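See below for the structure under consideration.
The complex appears here minus one protein chain, its other protein chains still in place.
Here the chain labels run A and B in written order, and each chain numbers its own residues starting at 1.
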Amino acid sequence: MSHHIVETRHLKHIYPDGTIALKDVSFRIEHGESVGIIGANGAGKSTLLLHLNGYLSATSGEIIIGDEPLTKKNLAVIRRTVGMVFQDPDDQLFMPTVFDDVAFGPMNLGLSREEIETRVNEALSRVEAGALRDKPPYHLSNGEKKRVTIATVLSMLPEILVLDEPTNGLDPYARRLLIALLKGFHHTRIVTSHDLDMIFELCARTIVLHEGEIMADGPTLEIFRDNELLDTCRLEKPLAMQDCPVCSPGHRPPPEQPPLVEPHDGNPHEHSH
Amino acid sequence: MHMADALVSPAVGATFWAASAGIIALSSAHLRKELDDRKVPLMGVLGAFVFAAQMINFTIPATGSSGHLGGGLLLAILLGPSAAFLSISSILMIQALFFADGGLLALGCNIFNLGVFPAFIAHPFIYRKLIGRVPNQSRMVFAAIMAAVVALQCGSLGVVLQTVISGVSSLPFDTFLLLMQPIHLAIGVIEGVVTALIVSFIYRARPEVLECSVQDRPIGELPVRSLLTAFLISAALLGGVFSWFASEQPDGLEWSIAMIMGSEELPETDLKAHEALTTAQEKMAILPDYTLPGEAGRGNNNHRVGKTVSGIVGGALTLVLCTLVGVVLHRKRQG
Partner (left out) sequence: MLAIDGSLLDFKQLDLMALRQTALHRLDPRAKVLTTLCFIVCVVSFDKYQVSAMLPFLIYPVVLIAAGDLPPGYILRKILIVIPFALLIGLFNPIFDRQVVLQIGALDISGGWVSCLSILVRAILTASAAIILVATTGFPAICESLEKLRMPQVFAVQLLFLYRYIFVLTDEGIRTARARQLRSFGQRGLGLRHFSSLAGHLLLRTWERAERIHMAMLARGFSGEVHSTRRQGHFGKREVIFTVCWVALFILLRLNNASLLLGSIFTGSM
């Protein structure tokens, strides 16, 4: 496996009940790139991610990881190369202690006890969770859990990291820590999120999905400057790119919405701040 | 319906531990061959679900009292017999350890009573047979009620037998039976209804969930054979214990029948049984008391009575001593 390219060619996925989740998705991600995948709920982001480690098989189209197209035969290798971190940490921390969880991957790879020990310690120190080694997962905070889930994948020494909504449910401090952590990785990173500010900070390139198709694929800044694109895809600019509503009163108002409650005395804009 | 260690004798406890451990081993071996690796997380997580569901009480119609889901039959329907049995055993183990709900020695009995009957008897032989090829709501309810009733009746019979053979409780067999069975009949009906309601909910929402257990190996193949072997072994062990105990009476069989029939001379039969139970209990105790075997029976009681005052004084002193030791050690730890 060289260059660890992630490529999809005309990827199509139709679920058993007939839903067309992905219509025709093609992109190519080079080694070391940091790519954000954004889109409305139901756009197909999660479905796309689940193809990247072979959990779902495509209805048509190809996926190429490294040099090899993804087939049933090389699934084991792909799953070592592509480290996937899912949304809910409770789904991924299923062993009695943190150590056991982080060791789960290496053990499936058949490594020796000493190697496993080394890998676990390294992975945990990478995410600054060394002190949590012997703790049971349900006694951890959300932020700690998220970091440990990343460690569970790091211990397999992947080339490509795929993260599904990593900052979901984190308090501001934990979120900061996580973003800093992810910035420091040199792996190819593919991140889906609704946290547009994180994508803005972390990803130089962004792919916009809308109803199973790629609407845009390019530098993050350009994508977030395209107002029409963002409106069509039920997105908006990250807060960092929006005008501050306190400092600059000429701030673009949100799209027109009907009032939730009929005004009392016929005066539609009478309300207090 | 959990048996407590306080009511169980070492012999009964050990016997059922052996039986349950054996069936656990057999079920595990069977599941290994099944190779459905989705079941690995599923068994544990569904067990946790039943555990959580048991904590939510509902009111029983027409009585106003509260009840909770047993879950054995539900697990059997969702997972198939072997997986369900392992799941139920785990739940009981956690309850015994964390909630002292059922003792550790009695765990074998509880696993047998609450696991074997729903998973290996009620589900395959009653529920599956009654539900037929094409289940509909009313069939499901009927099948579930029948299966749950049978499972619970067998289970409570198990409790009665185990308690009586252990001999710690003075409850006579027939009284105990008359107490337990009707109550568990009612509980069985409720359990069946709730199970059926949940299953029909699943059937409407996501029917493929129910197909998981239908794909289990059909009846008549390996699992039933090994199950029968396990039953025969436990039956032999049980039979040995029971006959040893029954043979204390000169007319063992008549006595048993008289017990079950109940009689007008309840105090008398009861006294006889009580004596027999005490004798049998002494015989079965692993480390017999320091009194000589010949003193078994009434004589022993007198011998003991004489020492009772010292016993009471000594007992009180022991309590005081233990508390003192505890306090001292505790202080030492703090300081």
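What we mean here is this: contacts are C-beta pairs under 8 Å (C-beta built on N, C-alpha and C of every residue); 3 or more make two chains touch, one makes a residue touch a chain.
None of these values were measured; they are calculated from a predicted model.
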### Message
Given that one chain is not shown, which residue among A:Ile38, A:Met84 or A:Ile160 touches it?
### Response
A:Met84
### Contact residue for the chain not shown (choose from B:Met43, B:Cys109 or B:Ile187)
B:Met43
### Query
Of B:Ala18, B:Leu130, B:Leu157 or B:Leu197, which residue touches the hidden chain?
B:Leu197
### Query
Please identify, in ascending order, the residues of subunit B that touch the omitted chain?
2, 4-10, 13, 24-25, 27-29, 31-32, 35, 37-38, 40-49, 51-53, 55-61, 64, 66, 69, 86-87, 89-91, 93-94, 96-100, 103-105, 163, 167-172, 175, 190, 193-194, 197-198, 201-202, 205-206, 209, 270-271, 274, 278, 281-282, 285-287, 289-290, 301, 304-305, 307-319, 321-323, 325-326, 329-330, 332-333
### Query
Which subunit A residues touch the hidden chain?
50, 53, 55, 76, 79-80, 83-84, 86, 88, 90-92, 94-97, 99-100, 103-105, 107-109, 135-139, 152-153, 156
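To be clear about the criterion, only the chains that are shown with their structure count from here on.
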### Message
How many angstrom lie between the centres of subunit A and subunit B, each centre taken as the mean Cα position?
### Response
49
